[in-house]
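See structure below.
Yeah, one chain of the complex is gone here, protein chain that is, but the others are all in their spots.
Here the chain labels run A and B in written order, and each chain numbers its own residues starting at 1.
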Amino acid sequence: MSKRSTWALPYAIFLVLFVALPLILIMVYAFQDGAGNFTFGNFAKFFRDTDAINTFALSLEVAIENTALCILLGYPAAWILANKKLNKSAVTIVLFIMPMWINALMRTLATAELFHMLGIQLGKGTLIVGMVYDYLPFMIYPIYNILDRMDKSYAEAAADLGATPWQVFWKVQVPLSMPGVISGVMMVFMPTVSTFAISEFLTNNKIKLFGTIIQENINSSMWNYGAALSLVMLVIIGITSLLQDNKKEVSGGIV
Amino acid sequence: MKKFFAQCYIWLLLIVLYAPIVFIAVFSFTESKVLGNWTGFSTKLYENLFTGNMQGTGSLMTAIQNTVIIALIAACVSTILGTVAAIGIHNMRGKAKQAISLLNNIPMLNPDIITGVSLFLLFVFLHISQGYVTVVLAHITFCTPYVVLSVLPRLTQMNPNIYEAALDLGATPFVALRKVLLPMLKPGMISGFILAFTMSLDDFAVTFFTRGTIGLDTLSTYIYTDARKGGLTPELRPMITIMFVGILILLITINLRKIRNSKTDRE
Partner (left out) sequence: MKASDKIIEFKNIQKGFGDKVVLDDISFYVNKGEFLTLLGPSGCGKTTLLRLLAGFGNTDSGEILINGENITNVPPHERPVNTVFQRYALFPHLDVYENIAFGLKLQKVPTDEIDKKVRRVLKMVSMTDYEDRDVESLSGGQQQRVAIARAIVNQPKVLLLDEPLAALDLKMRKDMQIELKEMHRKLGITFIYVTHDQEEALTLSDTIVVMNEGKIQQIGTPTDIYNEPQNAFVADFIGESNILNGKMLKDKVVEFVGHEFECVDEGFGENVDVDVVVRPEDIYIMNRTEGAQFTARVKSCTFKGVHYEMFVDTDKGYELMIQDYNAFEPGSEVGLLIRPADIQVMKKERVINRFEGEIVDETHVKFLEEVFECKPQDKFEVGEKVNVEVRFSRVELIDHPEEGILSGEVHFLLYKGDHYHLTIRTDYGDKLWVDTNDIWDKGDLVGINIAPKDIKISKRDE
């Protein structure tokens, strides 16, 4: 059976070629000028470019606000859904995760059109609301998952030891559900900070996010600068993913 | 009382969440070019969608075709590649296993835009002209990890004696693989395939960066271009409605079956 380990070889080669090498290329291009010489110029350009810096800051701000709103709205929902006393229908959770399966662009367009029809001015407000729309299911699902699987005897033990329901919630259930929240943060924060297209739809091209700047640079053949900006984003993503404890996988399959 | 408020909150969230989709669905039954302008009930948009007689740009049908074909190829290839890889990874030990698991996780952790940009740079670097093939390769890249992660747990949960039992009963390693191992991995392969297929259908960013300049469009890129030109092609409304209802039915049946199965398991 041990010879079976060689079966991973084709995929290993594939991974090196299509995952490792492309990431290395981002780094290589980021530190090169158009002629292929080594340079820090791309980064210097980024730090001097107030527009880019402002967009970068705005992207972070929007991502943080969106994530916070998703936790605020999503945690209670996940808690109610996981609580058998409050919710008996297993179909409700399916209704909540279903939007995850529908093309994000379509959902976003629909949302923008709805705002439009309701006569709401497209801008930063609609951007955040629209993002919450798009990403709320990604916050609810992992939290629901961990709350649903949580051993009820923890809460019972805490109550038995004299904790009030409120204390049980804050001192036992919330800390125990943190891995779910972190996983939700990963699933909401990372796509929001890197999004493009969605922000344009939701603000009628008024507000650009960092992702859009990367896309514009790549599309206008400014590969080296685009790669440098991508590297900046990778660093942000890397910092965020440090939050996650690799050993605890909470996001499960939906099918 | 507590329960009442809880239920209210849940339903309120759902109503708000679904409002845009319902809105699109309602206006798919009218002819008006502008959303939100009700010009009377009509199924003309559905007729147009199915006859391919589009208002505005006529390449929506091609875009849909491309989307489905790319998703099918990507899902099939990733299911095979991922299953074979999962069997290999399951039998690996130590550092090599850690390394390949880490690499396997990267496409899932990476934001789409990074995957897109990095693959774009790869194709530029290798001087591969971008088009259909590069899009398919890119889709395989981000789909296969999901297949690996669907199949791997079935291998680890499997009683290792089962494979040995087949050998013990006279099966050669190949027969044991075909008659015992693969049938047991089938549920994982199927859910991996479905995941891969939907991931590919949904994708926008990676396709956007790897499709090149030959004018290849999938549904996502079509919508993007279309929306930027100003206004959604009206035929997209029935399109979205049909996709939504399809996914709704699919997910509800799958989950109901799962709930029923888990109930019978407990008996």
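The rule we apply is simple: a residue touches a chain if its C-beta (ideal position, glycine included) is under 8 Å from a C-beta of that chain, and two chains touch if they have at least 3 such contacts.
What you are looking at is a predicted structure, and each value in this text was computed from that prediction instead of being measured.
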According to the contact rule at the top, which chains on display are touched by the left-out chain? B
Given that one chain is not shown, which residue among B:I15, B:V34, B:I162 or B:I190 touches it? B:I162
Looking at the whole complex, which of B:V175, B:I190 or B:I249 touches the chain that is not displayed? B:V175
Hidden partner interface residues of chain B, rising order: 159, 161-162, 164-173, 175-176, 179-180, 183-184, 186
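In this text, only the chains that are shown with their structure count from here on.
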Help me check something: in the complex, which residues belonging to chain B touch chain A? 2-3, 6-7, 9-10, 13-14, 16-21, 23-24, 35-36, 81-82, 84-85, 87-93, 96, 100, 103-104, 106-107, 109-115, 117-122, 124-125, 137-138, 140-141, 144, 148, 150, 163, 191, 194-195, 198, 201-202, 204-205, 208-209, 219-220, 223-224, 227-228, 232, 236, 240, 243-244, 247-248, 251-252, 254-256, 259
State the interface residues of chain A toward chain B in the complex, per the touch definition above. 1-12, 14-23, 25-26, 29, 73, 76-77, 80-81, 83, 85-87, 90-92, 94-99, 101-107, 109-111, 113-114, 116-117, 133, 136-137, 186, 190-191, 193-197, 200-201, 211, 214-215, 218, 223, 226-227, 230, 233-234, 237, 241, 253-255
